[in-house]
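Every protein chain but one is kept in place in this view of the complex.
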Amino acid sequence: MTRVIDVRGLRYRYPDGTQALDGVDFHLDRGECVALFGANGSGKTTFALHLNGLLYGEGSVEVCGMRVDAGSAAKVLADVRAKVGLVFQDSDEQLFLPTVLEDVAFGPANLGLAPAPAAERARDVLRQVGMGGAVDRAPYHLSSGENRRVALAGVLAMQPEVLVLDEPTTSLDPPDQRDLTALLRHLPQAKLLVTHDVEFAGALATRAVFFERGRVAGEGTVEEIVTHFRWSRRAD
Amino acid sequence: MHHVVLERWSRGASVLHTLDARAKLASLLIFLVAVSTTAPASQAAFAAYALLLAAALFASRLPVAGILGRAALVLPFSATFALITWWSGDPMRALSLAEKSFLSGLAVLITMATTPLVQLMGALDSARVPRPLLLVIQFLYRYLFVISEQAQHMRLAARCRQGAGSHGKARFHAAAGAVGVLFARSWERADGIYRAMLARGFTGRFPELLPARFRWRDAVFLCACTTALLAVRLGLAEFHR
Partner (left out) sequence: MHIPDGFLSPAVWATLDFAAVGSVAVAARRAQRELESPDDRRIPLLGVMGAFVFAAQMINFPVGMGTSGHLVGGALLAMTLGPWSASIVMTAILILQAFVFQDGGIVVLGANICNMALAGVLAGYLPYRMWGRGRHRSAAIFLSASASVTVSACLALAELQISGVPMPRHLLWISLGLFVAGGLIEGAVTVTAVHAIERLNPLWVRQPALPGPRVMAVAAIAAAVVVIVGVGIASSLPDALQNLLPGRRTAIAEWSWLHKASAGLAMMLLIYATCAIVGRTVSGRKLARQRSA
């Protein structure tokens, strides 16, 4: 099975009645890197939250062959959340424990590891993302770039097959953006980059998808999408 | 901010910093109880307590002026009561009020300046303080800085928008509005945190921490403090009535 994510006809309505997703078809293959573009409010983040069962809609969402919906068993959900690693836009919400080590060990601990092995795995992953020296630091003392890497470590510690990153370059300065790009390039997992940053997407993604009003309005390479939808900062 | 300075101090490398938090907390409690139960007339005892704290301060390699300055923050409150007591004709008690509150505050400060909060929480956990309460404290502390910064920005923005002729009542309602917005953002942040917890497989219970090891030197420290304090308390001081 090469499809790690398979979404068909996904519809989702907010509690206030707005139709956030209106029939989305999407797939992600093993090892692939796809960029997701779209205006604010087009449903990108809402879509991302469906991929690990934080939200449920109509239609079908399958992760590594497992169906994710309101009726999914707890064991299935736990598996899905381990396989799909979601890095949120707001690192302050994602890093909620007092120290970096504790936070990164949270995922492995929830998967059943005892405190000592969980801490070991956390240390390994932190070294992998270049934050090995920050184990005892508190998250709010770290910079945006460092927080982003710790958040990524927290997700990698669960040994996922898919990484979903929501606006990962927000509030990152250019050097941090470069570092993040280099780091992601070396990771073997399938990646979905929800982003406004065309350069960042161009450096990593082999395919791009454009969201408009809760639907996929176009698919192609990053270049094609940017040209077709005039998705650029330049005012010609 | 105050607690940021305290955090910096607590990451030092002196002998006191490396001691187990449980030994320090236990010694602190014995100290506080000893001071609290010392009769006002035992000035010799107070001097002895001060000497013990001076030794601790020296061993901790913390900045003396900084520490004493922060410990002095308790003085306005106690000085007021001390003055009232002096006025009411009990100078010995007045002096002891000021001494007790200052010495107690200084002891707590030295302990917190040599113990990161996370370790203190671990020590409280060993003392069977309910885990839900400790977890709430941890989360409170984690987001204290973040939300306080938000509040400060809102204050600044409000002050920028305020004209010189702003009516008091309008400013009152604006302040209430600010509290409302801060509340909303905080609650929504809590929702976001819950989503982040679920996304990493939260099972319903927060994971336990690795317990620290209580070593020989921690036991020695605790015994030494207890002996010294008992000697002062029972030898030099009378029982407080």
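Per-chain numbering from 1; labels A and B assigned in written order.
One rule holds for everything that comes next: a contact is a pair of C-beta atoms (placed from the backbone, for glycine too) under 8 Å apart; a residue touches a chain by one contact, two chains touch by 3 or more.
Keep in mind that this is a model prediction, so the values were computed, not measured.
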Report summary line: Note: the excluded chain touches shown chains B
Query - Contacting the left-out chain in the complete assembly, out of B:Leu6, B:Ala41 or B:Ala59 - result: B:Leu6
Report summary line: Among B:Val15, B:Ala54, B:Leu68 or B:Ala175, contact with the omitted chain is made only by B:Ala175
Query raised in the report: Residue-wise, where is subunit B in contact with the chain that is not depicted?
Result: 2-3, 6, 28-29, 32-33, 35-37, 70-71, 73-74, 77-78, 81, 84-85, 87-88, 90, 93, 96-97, 99-101, 103-105, 108-109, 112, 117, 120, 130, 132-133, 135-144, 146-148, 150-152, 154-155, 168, 171-173, 175-184, 186-187, 189-190, 193-194, 197, 202, 204-206, 240-241
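We take it that only the chains that are shown with their structure count from here on.
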Requested in this report: Provide the C-alpha centroid distance between subunit A and subunit B, rounded to the nearest whole angstrom.
Outcome: 39
Report summary line: Interface with subunit B, subunit A side, in the complex: residues 49, 52, 54, 78, 81-82, 86, 88, 90, 92-94, 96-99, 102, 105-107, 109-111, 115-116, 118-119, 136, 138-140, 154-155, 158
Report task. Would you pull the subunit B residues touching subunit A in the complex into a rising list? Result -> 7, 116-118, 121, 138-139, 141-143, 145-146, 189, 192-193, 195-203, 207-210
